[in-house]
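These notes concern the structure reproduced below.
Missing here: one protein chain of the complex. Every other protein chain is in place.
Coming up: subunit A.
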Amino acid sequence: MTDSHDSIEPADSHGHGELVPDEPIANPGLPAHEPRPTDVDPAKEKRAEIQVAVLFALSGICSVLFVVSYFTFDVGDNWHVVGGLGASTVALGSTLAGALLFVGVGITHWARKLMGDHEIVEMRHPAYSEESDRQRALEDIKVGFEETGIARRPLIVFSGVGALGLLGLPAVVYLRDLGTLPGDKLEHTIWGQGGRKITIVEDGEEKEITVPKMRISRDAIGTPILASDLEIGDLVNAQPEVLFNPTRYYMEHADVEGAELQTHKSKASLILLRMEPGDIKPGKGREDWDVNGIVAYSKICTHVGCPISLNERTTHHLLCPCHQSTFDMADSGRVIFGPAGRPLPQLPIEVDEQGYLVAQSDFTEPVGPSYWERDYERDRFAEGD
């Protein structure tokens, strides 16, 4: 090692001055400055000036036209249409684009034709400050630190840190007021409202009755589904009947309207599939969760909660359009592809006396994406379960 160093260094240090001149090729400098036509010809200069002014004027006209078309074109129930497109959209877009573009083109034209165009060279220099400046800054910090006396007055330091820490409390208490705590809402859906026991007052006496089991209804149409309605290969986007007929389940209309309705739908949306009964591989304890090959699964993806209903009839594979998680609907909603961590929750179903499909109970696990306090012990369905 040392030998090789010794052999290289002399050659390096000695050879430098002799073999490599400071400037091997003479610096040719900048090429001679060539003027532009506008620099030498006053007529052209005047013309360029007018061109810039015209561009700026065009921009102004576009701005005015923008305002005019904003108030002129109808965008209500009866749009003005031009060439199959909304006239307002086209006019607003093109006039605003013109207003911006003409300002830009005008400034560019001004700079290139009329502003000074001589070449300027600025040599590089180090980015850091002078050594003396750096020393002085460090000294200033040191003096400041000593003058506060932090090192000598622990009482002030500890009380100050304590005060700042306690300042977090009002924020916590106040932010808590922004909404109610979720409680166990994430673990229950409105499907559980069917089959519950309630006490009602009828003819002056209290009676305990059982609410009918929750029927499964067609989404958007709202009618309950007979098990015999469905053919093999059918896919139904379904909702609990209570959203369309709350009184049957002893609930108020206000409970299933507006924001409440959206909350319920976001948890209770259901996919109903009828397949060949032999295709179903029921999970352990789920042997009686289907009706003649009809299975019901949550429509909410267990990854981040997108609603899914992209099903392939031939493979029973349900695809989530957001991140391509794919679930096997014949095999307990098992994840066969994608980022979802848990199978789709299955809803146990049966038929009531009139032959309508009903939920046996609520979902047996929380639907939708994972969350901090979730009980993961029950997510046991894997391949072969």
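Observations on the structure shown:
Here is the rule we go by: a contact is a pair of C-beta atoms (placed from the backbone, for glycine too) under 8 Å apart; a residue touches a chain by one contact, two chains touch by 3 or more; residues count from 1.
Throughout what follows, contacts and distances are computed from a predicted model.
Entry comment: the absent subunit's protein name, as recorded by UniProt, is "Cytochrome bc1 complex cytochrome c subunit", drawn from "Sn-glycerol-3-phosphate ABC transporter ATP-binding protein UgpC", "Glycosyl transferase family 2", "Cytochrome bc1 complex cytochrome c subunit" or "Multiple-sugar transport system permease YteP". Considering the full assembly, A:Leu85 is the residue among A:Leu30, A:Leu85 or A:Ala137 that touches the omitted chain.
When the whole complex is considered, the residue among A:Gly162, A:Pro182, A:Pro321 or A:Gly341 that touches the unshown chain is A:Pro321.
Mapped onto subunit A, contacts with the missing chain fall at residues 34-37, 39-41, 75, 79, 81, 84-86, 88-90, 93, 105, 108, 112, 117, 218-221, 223, 225-226, 228-237, 273, 307-315, 317, 319, 321, 324, 326, 337.
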